[in-house]
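All protein chains but one are shown in place.
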Amino acid sequence: MKIKIKFFARFTEIFGKEAIFEYEAGETNSLKDAVGAFCRSYPEKYGEVFTRDGEFQDYVLIMHNLERIDRDDAGAVKLADGDEIAIYPPVAGG
Amino acid sequence: MKIKIKFFARFTEIFGKEAIFEYEAGETNSLKDAVGAFCRSYPEKYGEVFTRDGEFQDYVLIMHNLERIDRDDAGAVKLADGDEIAIYPPVAGG
Amino acid sequence: MPVRITKDDVDIAKLIEESKKESMGAIVVFDGIVRNDGIDKIELSAYIEGATKEIEEIVADAEKKFNLLSVEVIHRIGVLDVGDNILIIVIGAGHRKEAFGGCEYILEEIKTRAPIWKKEHLKDGSRWVEQ
Partner (left out) sequence: MPVRITKDDVDIAKLIEESKKESMGAIVVFDGIVRNDGIDKIELSAYIEGATKEIEEIVADAEKKFNLLSVEVIHRIGVLDVGDNILIIVIGAGHRKEAFGGCEYILEEIKTRAPIWKKEHLKDGSRWVEQ
């Protein structure tokens, strides 16, 4: 499985602008699992995006293939090869 | 006493654009008296501005020296030589 | 000059640029244009001194009420075609709520208070607009 994870604003300064993340898809293969596995490779920064219990922090915003995903649904969103995920902090445009 | 009375919009088509009205100031010499006396010289059109009872029609708007005057106060507004009065129908700018 | 009643059109982009101040975060522009309601042309007339004074009072109220940093009001008179600008209001403020609030306030007050009138010229005659 290969997915693209994009980070924005201050998350870029932690995880880089974007990463191609290649992993062995497990049984669940959810968006939350995949982003969690990627962020765990930055142990000191994992807490910026996830809580200790492995839930998205409540200020994190997510897009999956350009569709906004509710944090609470991220464990139910199944990924496919080539999917693009965006992880970002609260917006401040306008 | 000499005053200037200006008419606007459809009132212009009845009374002309503006008139210098010269009259003998009576005891009251109010704005209502003076405009009433002027309009009475157009007997067929008097009703456009005044009711039969000599009150301003309730759609008539009035300015006295560039100050908006409430219709109900027009009988109490005293005129001085050279005053400018504007009489106009409901506005439709913007 | 913040209030003008004039036959001439204005350059809105220039009004915006000239309005800008360092403490400004939001500019709101209202541009009222001649709509084709089956009309041929529209003719605007005004009691120029009276309307200028009324609008200046409206602007002074709005500046205080909404903390505005700049206001420009241009009301056109004369014969206008469909699509022509009638009324242009350019408001600058620190924040968007003030700019929108001030712009709508000035517009509504002008519509009810300023001695300005419209006459619609139709194919077969003309009629005064009474709102």
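The first chain written gets the first letter, and so on, giving A, B and C; residue counts start at 1 in each chain.
The rule is short, and it goes like this: a contact is a pair of C-beta atoms (placed from the backbone, for glycine too) under 8 Å apart; a residue touches a chain by one contact, two chains touch by 3 or more.
Here the structure is a predicted model, which means the values were calculated and not measured.
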item	value
Chains in view that touch the one left out, judged over the entire complex	A, C
Touch with the omitted chain, as defined above, among C:Lys7, C:Lys65 or C:Arg96	C:Arg96
Sites on subunit A contacted by the missing partner chain, in the whole complex	6, 8-10, 61, 63, 66, 68, 86, 88-94
Positions on subunit C where the hidden chain makes contact	11-13, 16, 20, 22-36, 82-83, 94, 96, 99-100, 103-104, 107
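Basically, only the chains that are shown with their structure count from here on.
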item	value
For subunit B paired with subunit C, centre-to-centre distance based on mean C-alpha positions, whole Å	28
Length of the line joining the C-alpha centres of subunit A and subunit C, rounded to whole Å	50
